[in-house]
Structures are given as C-alpha cells and as structure tokens.
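Partial view: only certain chains, each at its native spot in the assembly.
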C-alpha cells in the first residue's frame, strides 16, 4: 500500500470546512504545517478540534475545501491510505485485542515482520510504562492505562504525521510530564509533524512550535507559544490563554503602545494596547499577575480563596461588581478589603466588542 | 418489598427455564428411547431395546454418503452466505445510499416468498446452466434464502459496533478487507455465530429447494427424513425416530462444537462482568 | 499555489463508496438467482387455470375457507413469535451474568437442532395420551384422563415455541451482551432499579435487534408447515396458509393458484415485517457504548 | 454398453420391488451397470421433473409412484407415452393383469404400468380385548361409535391410504348414486361421515398416528387396509393379536403402484427401462411383491402364488397374514379408486366439511 504521507514536506489545509447538518463545526480552516513541526490545537470545548483531526485523518469527509500533502490532494483518500498515526480522544482501542496486539496493530497492517513488531511494541509499551499490562484487554485497564495504550498504538507505527487528541488528559501530573517528554523525544526522533490537541496550556506552550487557537470552528490566532502567551491578538483568545480578568472600561490616555484606562477603580490602570480601535475597551490580566500591592489601583473585596500549593488564588469583587481573580502568597480572609495591581507590561488592552 | 418482587420474578424465570429444559429433554428422550425400542405401547418404557432401526435406516438411505453430502453442502452454504452476507449487512448498516429501501426489499423477499413459487423456476435455471443435479446446484439453491437471511440478521449486530473502533483500524492502515478480518469479524463473533448456526439449521432442513435441485448423489439428510415421514406406506415410528435422531445429531454436533469454541456473549460483556 | 478545484458533490457524499459496494455481491446473487424465478412465480399467479388476470386472487378472497387461513396462521404465528421474544429477553437478561453460561446457553439453544420431524414425533409421543407427561400427571393424581395437547392448535403452538425460542434466545442473548455494562451501572447509580434499567436502558438499545429478530422469527412461524400437519388439525384449526398453498400445488397440482396463495402469504408477511422495520427506523440504532474506552 | 439407471421412488415401493430390480441388474449386467436409487415424497416430484424437462436435462430414468403423483404427472404431460408406441413389448395387458389391477392400469392411459396392486380396503382393525363385537355394517359402526365416543378413528383421507379407502368404500356400502362422483353422487356418504364426526375426537394427520393410538389403547377401532394390517403387526407397531373386521357385502377399493418413465430420457436408457418394465411384469419377479405384506397380496398379474415368493416373505405372511383375506378377496367385488380429479375434490370437500367442522366445536 502506498502511504500518502511517507516523506512529505508540507501539509496544507485549504479552507477546510465541515458541517454537521446546519451546524458549521469547521469554517474554512487554512493552515500549512512543515515536516518536523509540532502544532498545538487549542480552543474551548466543542470548538472543532477533534473534528479537524478527524477530517485530517480521513474519518470525516470535508464539506468544503481541501487538504494537500505537497502537491497531492489527499482529502479524497481513505484513512488507511494516508498513513497518519492518531490518538483518539476516546481512545477507540480494539476491545477484543490485548494491549500487545492493540499496539502492534498498525505495524501488522503495514506488513512489518513478526519479530520487528514484537520489538517495537515492547519499545512503545516501555515508553508509556505499560510493559506489565501487555496481556490485558482494554476493558481490564484503568482509564489512564487505556489512554497510554492509545498513545503507544499511535507512536508504534512511527508515522510521518501524528494526530493526538488530548492524549494525556487522563494521566496524573507526574506521568504527564514524563509522557510529554517522551512525545517530544519521539517527535524529534521521527522528524515527523505532530498535530496535538490539548486543553492544557502548559502542554501547548511547552511542546508546540506553533499554536493554533480555534473558536467556534474558526482559526482565531496562529503563533508561537511566546506570542500567544504574551500577546494574544483578541480579548477572547486572551481570556482563553489565561487572562481570566476581563475588565470593561474606557481609554483615558495613550502614549504609543502604552495606554491608561479607567475601569472605575481608585486609579486608572496602565497597560499595553494590543488592539484598540475605539474608546471602549477590555483589560485582560492573568490572575497570577494580579497581586495585592499596598497602593494598587484596584480596590476590591475578597470573596473567596483557594489553595494552590505555591500560592493562594482568590476571587474578589470590584466596585462596579467586576469579578476579579488574583494571586496572593498570604491567605486573606473573605470580606477583607484588598488593593490589587498588575505590571503594565502584563496588562493587555483590547477593543470591546471584539471579544467575539 | 420490591426486592422480594424481584426475587419472585427471578424465581419465575428460572422456574420457566427449568420447566422448558425438563420438558424438552423429556421430549427428546421419548424419541431417543423409542428409536432404540422394539415396541413401545401403553407403558413407561419400551418392551426391549435394539439397534435395528438405525441399522436399517443407515442401509436403506445410504446414510453414510448422505451425511457426508449434507455436511459438505451445509458447510459450503454457511461459509458462502457468511462471506457475502456479512459485508452486505455491513454496507446496509453503515451507509445510507439512494435506493437502500429497495435493496432491503430485495433481501426481504426471498425470506417472505415461499419456495413453492420460485423453487421450480429456480431449479429450471440451475438445470439449464448445468448446475442442478450436482452438489453446487444444491448449494446455490440453498443460498437463495440463506444469504438474505444472513444479511438481515447481521444488520443489528453491526449497528452495535462502535464506528470509532473501525475508524481506528482504518487510520492504522487497515483496508476494508483487513478491517473485517482483524476487527469486525472478531467483534461480530456472537452475531456471526448466531447467523451461521441458524443458516446451517435452515440449510439442513430446507427440503424443497434441496429436493428440486439435487441429483441422485446430492440428496441431503432432510430428503431422506421427509421421505421416511411423509412418503406413502407403512413405516415403523421407531424407524422415523431413528432418522430424526440421526438428523438431530448431525446438527447438534455443530452446535456443540460452535458453542464450545465461540462465546455467544460479546467481548464487552465478558470483560466487564456486571456486579456480582 | 493553484486554486483548488471547486468542490462538486461526490458519490461518497451521497453515501456511495467502497463500503457501499460491499452490498453488491449479495445483491447480485439475489438478483441473478431469485428475481427471475420470483417474477416467474408472480406472473404464474396471474395466469390462473380459469378466470381473468386476477382469477386466483378473487378465488382466494371469495372463499372463506381459503382466506380464513390467513387468520388461522396469524393466530399461530403472532402469539408464538411475541411469546418467544417475551421469554427470550428476561431469560437472556439472567443468563448473561451466569457463571456456567455456555452450558446453559447450549442447552437452551439445543432445540434448534431438533428439526420439525423430531419435535413432531417427540411431542406426539411425549404429550400423547400415553406419553410421559400424561402418565406423570395421572400418576400424581393431577388429572384423571389424559389431556389433549396434540392434533390441535396447542400441539403446533408448543412445537413452534420449542423450535422458535432457541432462535430468538440466541439472537437476544448475543444482542443484549453487546450493551456496555457501564450503562446499566450508570443507571443504577442514578437510582434505577433492575426493572427500570431494563425498561429505559437495555430495552431501547436492543429494540432494533429485537425488531429484526421478530421479523425473522415471525416469517419462520408464519410459514409453518410440517408441524402444522403432523401436530395440528390440518383440515381445521391449524389449516395454515402454507398448507393451503401446498395443497393447491401438490394435491390439486394447480401451481398457478399455489403461486397466488404464496404471493398473498408474502404480502401479509410483508405487511408485518415492513411495519416493524419501519418502526425500527424510529429508534436509536448505533453503538451501545457510553463514551470513552 | 451398460447404463446407469436413476430410479426415483415416491411411493415407498422399493421396499417391495427393490429386490426384483437388483435381480434384473444381476441378470443383465450388459444392460445396467448400476441402479441409483433416490427416495422422495410424491408431491414435489412433478415440480422436479418439470424443472428438468424445461431445462432439457432429465436425470431421472425410472419412477415408481402411486396414482396421485402419476396423475399429477399425466396432467402436466411429464410421462412418456409408452403405449401404443411400444405396445409390442407389452402385449395383452388385459389378460396379464388381475382384473382389479387392470382397472387401475387403464387409469394410467398408457403412460405407466401397474407394478404391484392390492385390493386394500375398507377394513376395520380393532383390539379384541376391548371390542367384543366388531361392527360389520356402517350402521353398526355408527352405533358403536356413538356408544363409545372417541373410540373409533380414521386418519385424514388426504394423507392416509386407509383413511381415503374407508371413505371411498362407503358409497358402495351405503348405496350412493354414483360412487365415482364424490361431489354430486355421495349424498349418503357425506351425511354419514358428518354424523360419524360427532363421535370422533379428532382425525390424525397420518395413518401411523392412528395406528399408534389404537396400539396404545386410546382408540379401539380404526380404519385400515390389508397392507396396513399385516405390515405394522410384522413391524411391531400394532400388537400381533389385533384383529380385523370387514363390512358385510363391501366393495374393495383397490390401490396400486406404477412404474413410469419421464419424457426426455435418452434412447439408450429408454431401451433398458422398457426391458426392465417388461421384466418386472414377469411372474417370477411379481412374486417378490408379496414382501412382508406391505401391499398384501401385492402381485398385479394373474397366476402368482405365495409359494413362488421368497422364503422370508412366505414366513411373514404365514405368521401375520390372515386366512380370511383369501375369501374376502374372492367373495367381494373390486373397484378402482377415484380418479385423480374427483379424488382431490373429495379431499377438499372432506377437509371443508368434516375436518374443518372439528374446529368450530
């Protein structure tokens, strides 16, 4: 079987669209992925990430647009002809095969010899730390173990393009870090392209060369982890990237990219204008950047506090009823008044009404 | 309170199962006992026992050959109908295409229309192409109802299989053929088991089409059996019973073999047995 | 970069692709070997020995002794089929959890191997006036004179249950076991008792399968023939329609009339099967699993 | 060149004539290399032959059949017309056959030959320990039946030789207008049967079942024929000591099996089959027809006596036969059974008016 993806240089999605009845799950997604690139697909639940992967894998047909591998159009190819590896969000393990056969399945289909299969399966099981469970059926595994089988199955075939749909969501923190390292290692080793869906920012930031943020089936932003982390282009992307505080206000003063805005606190906030058209704006600040400081411009009342290990994270209400999320090293009492502030370079300002 | 009701319900079910099994076994036993009896009137058991009915039937109907032919025909029919029926059922279960109701009707008709109507013209066709009178003629004639039977029967089983598992197989490089071999067939085992067993039973018992298309050397057991039951003339009940027992054994073997090696419950249920 | 060609609806969009083609071998087979003989029979039914095109049909429907067979057959086939399904479902529900499930399954399925003749012979003996059943009942003083269970409606009924139950049971068991046990467990944690779990979870999920089972079992029961003759009263209360057809064909050698009766039979069956399959279309059909895994 | 002859038996006749066929092969290895025997039930035979003839490939060379399937084949023109074309091989049939058999030979209209024949019935069989005075007139039978409801039974005529012989014998006994016309000429018979129905519990589907009910004591008297009297007792289905009774002044309604050749049989085979048929009508072979009383007496031609029959056949008849048959056959007239059409009409009427009536109660 000629596998379409073997040795490709670039994968190009051209206005890829997919509808479910009247619902447009993907709207003209265009994206070019180079060989060796690691792309993270980020976006809120239900935004079309899995749909995009399924379209890429050939499991869903496109409603419109096309997919190209170099000069070859592949969206008409059957899944088995594309030769991609995939970790399904719901695992989709073969319930009748033991772990070993599940992992070896792809190799078997690609006509790899028995002994080679055994070797590579062992290797893949080692990677996901499942050597001892090799003889179990999927139904006898824990959720995380199943997920790891799904990962092992995808990497065992060493595919030129790997699609991973939240592959680590059911693993504990320690294992996640380990697996993350393994995934990166394998990605480098194979020189393959990886498209990785995750809801975990850390994962996206640490693994990806580029991050694609989807929302409602549309691409909202494509950029490097740094770009996305520091300078989301839209208020909604910012909110999604962890800028949980979204305060409405008006522009007071601008000086170049610097900006001063009034949100009804004791003093104007100073921030960086990312995309400010009119006067009405939204200020985005990460909870981690909003901390109690003696003369902070934001006066608020603490409404809740939770422990997060390295610090406490609290909620508070501003004078206009704004919900505020902040960080503090010392526990505060509920009801206590607090003054909060954030560094100007960590305070982003967007035009209101553009948040989608 | 309600759990008492539940217990009652369960007891009722098991009582029925026992009742059913006991009566069926008793019923079979009467036939078996009678087939070995010399004479059985008005008493609990026959007067004496003998093998002569079997010996006579065996000789009269050349049962050795007939059994062999029966097995060959049933085997071929079952195999072929599974081979072409399961894929067709798969297509019908998984795809919506224009004209699908018509195709469904096409598969339903051979089950609905009694062989009386199409048996003779079918045999004519098969005689014309030179197949009737041979074993293949009988096999093909029997496939006419068993293929649609398999198709219709397999549809709900295929619908039960999670398409995502299939999707995974395809992504990992399995074309349709290997998808069947490695994923669908193993998952469909209970359904295929049921379909093939039932198709086999139907083939073995399909008197009309077999008779019409069989040649002197391709008659199956059921023809001999029906002959012994329905043909004119005197025949000892014991002799009929002996034939019936042989007939039963010829299918029973397969049932036992099949259920010995194949589990009729699906893998999900086997792995995750519900609370004890 | 060349502009990608505009997308025209492909065959695949309309549901025709490689997978759809899998239906072809079977469909071709049926078309080749069934359609012509069937049409032949159909035409034959419109060429009666006497009377016009519809002669056979008017003949059938103007003779209560003939059209009555439809009712007599339905009176057997419908209750038997429904009873078999009604028995199979609860029993399968119990059996699936059992330890020695295979043994019991084998025993319960065993009657499909018996064949009509053995069942008829066996019932004639076993239920007959001097059979073990009557003897036992008399021995224990439960009855005084043998009760009559054969050569009437009940004889045929019982034989249809014996041969039909294993059929429905085997199908139902395999179908029920295809349901992910986690679904019932989830229902249980939500407070559903066994009966409710059955009613709300298991039953809806096997309805499509039961519908098919019903159709196949009904068709089998509807075309009952040898046992209606051997165990019933073929001139009377078990004069089933296939018997009428066989009489026309083999006693009166009126193949045309026999074809017509057989066609009527097919239409009646199709009435029920079509209805059931249409209703089936209204139910959820799909994987019986509940999410991941 | 010896040929293979495919024989199909739909009448259970091989039981009787099989040895004679094998003898033919032994004596004529130049003609027949092998007989291949197939047994089948009668109704479907016509369909099978039709299918073969439509396709122009007949692989059945020789058919042993009762008069039902024979008639069906005749109606559809399946049989080769042997007479008059090959009349020279079968001269003087009228002289050859016993009169009763000849009546039936005529029904074959030259398309078949009677191979064995017996006068059949109507006869009654009863359990002597339970029945002291066996009825010997229809009226007596009616009286007995009414006095002992459920104790008399006959099987459904359409499916039972004894059943139909009993019914066909009644018009002669009751003096009906036309014993050969069941629809218009059997007024008394139908009235009688209807009345008789009131004391009959049910009609079994076949003879065997009625025999069994007699044997196990559920019934005391059933309808039977000579063959169904002797052979079942020989086989142990019915106790040896059970007896038969005959009606006074009854008329035998005979029964026979035929040999026929389907159209489309090749010339070479036809030649052999004609040879075979002629051979089977010779006394030496006809003596085999005594068999185990299966069609007692059995031979269709004149001048065949029991002492010509094989040894075990003689023994069986000696043990299970009945001396009174000789006089019964000699003293009572013989008639042919109903022709196919009226026979079917009779079955139909019986089913509708007698059999179906059972349901209404």
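Order as written gives the chain letters A, B, C and D; numbering starts at 1 within each chain.
Quick note on the criterion: a residue touches a chain if its C-beta (ideal position, glycine included) is under 8 Å from a C-beta of that chain, and two chains touch if they have at least 3 such contacts.
What you are looking at is a predicted structure, and each value in this text was computed from that prediction instead of being measured.
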Formula for the entire assembly, written in the chain labels shown: A x2, B x1, C x1, D x1
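Please note the rule applied: only the chains that are shown with their structure count from here on.
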Shortest contact path, subunit B to subunit C, counted in steps: 1
Most widely separated chain from subunit D, with each centre as the mean of CA atoms: A
Rounded Å distance, subunit A centre to subunit B centre (Cα mean): 54
Mean-CA-position distance for subunit D and subunit C (Å): 39
Separation of subunit A from subunit D, taking each centre as the mean of its C-alpha atoms, in whole Å: 90
Contacts with two or more other chains, residues of subunit B listed in rising order: 41-42, 119-121, 124-125, 162, 164, 226, 230, 237, 240, 268, 272
Subunit D, residues touching no fewer than two other chains: 42, 44, 47, 212, 216-217
Complex contacts: residues of subunit B adjacent to subunit C: 2, 6, 9-10, 13-14, 16-17, 20-21, 23-24, 26-28, 30-31, 34, 41-42, 44, 84-85, 87-88, 90-92, 94-98, 103-104, 106-114, 116-122, 124-125, 140, 143-144, 147-149, 151-153, 155-157, 159-164, 176, 190-191, 193-194, 197-198, 201, 204-205, 222, 225-226, 229-230, 237, 240-241, 243-245, 247-248, 251-252, 254-256, 259-260, 263-266, 268-270, 272-275
Subunit D-facing residues of subunit B, complex: 38-39, 41-42, 61, 119-121, 123-128, 130, 132-133, 208, 211-213, 215-217, 219, 223-224, 226-227, 230-237, 240
Residues of subunit C that touch subunit B when the two form their complex: 14-27, 29-31, 33-38, 40-42, 44-45, 87, 90-91, 94, 96-97, 101-102, 104-119, 121-123, 125-127, 130-133, 135, 162, 165, 167, 170-171, 173-182, 184-185, 193-195, 208-209, 211-212, 215-216, 219, 223, 226, 230, 242, 245-246, 249, 255, 258-259, 262-263, 265-266, 269-270, 273, 277, 285-289
